[in-house]
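One chain of protein is taken out of this complex; the other chains stay put.
Take a look at chain A:
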């Protein structure tokens, strides 16, 4: 297959015969005068955009997080909740649901969970997006994918205004999942339906305002 590598690269070079030999990639100017953000008011914007895409948002005072998680779990009748190994224990201190720490659960064990609680890495206000990077309080990707209800804790200091700020903060070497509302499809007559294969319910607990 090395043959094809050389062949394709050779064809590419032949196809670009019109490009001056001394032109470097950076010589092709890219105008970067687009805005880094379109809002200066991140928290209300985030709440508005999350709700627009059918996520449920709770603004929770610092110190009341455990109670808010417990209340949400009760309302959703979550009997079993999976959490990443490093989720702060105080977050789930008040819930009566059984809390399972992920120590490499099999997919079928994850499939038996009613919900998941995670933190996040960054939230993007103007698109209503939460980004998980498998870092602190987030765990591996499968745990926030298989259970049907995702409770995600977002700290106010994790919220940025626009997409460029988020891209700049995130580490591409971590696997990233950008989440904007619950899973959805518009494949049938372009009619948006929330809830297909990913979690059908996304509840965001916004703290630290």
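The rule we apply is simple: a contact is a pair of C-beta atoms (placed from the backbone, for glycine too) under 8 Å apart; a residue touches a chain by one contact, two chains touch by 3 or more; residues count from 1.
Everything below uses one rule, namely that contacts and distances are computed from a predicted model.
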| item | value |
| --- | --- |
| Which of "Branched-chain amino acid ABC transporter permease", "ATP-binding cassette domain-containing protein", "Lactate utilization protein" or "FAD-dependent oxidoreductase" matches, in UniProt, the chain that is not displayed | "Lactate utilization protein" |
| For chain A, the residues touching the chain missing from this view | 1, 4-5, 7-9, 11-16, 18-19, 23-26, 28-35, 38, 49, 53, 104, 107-108, 111, 124, 126-129, 134, 140-142, 145-146, 163-164, 166-168, 172-191, 193, 195-199 |
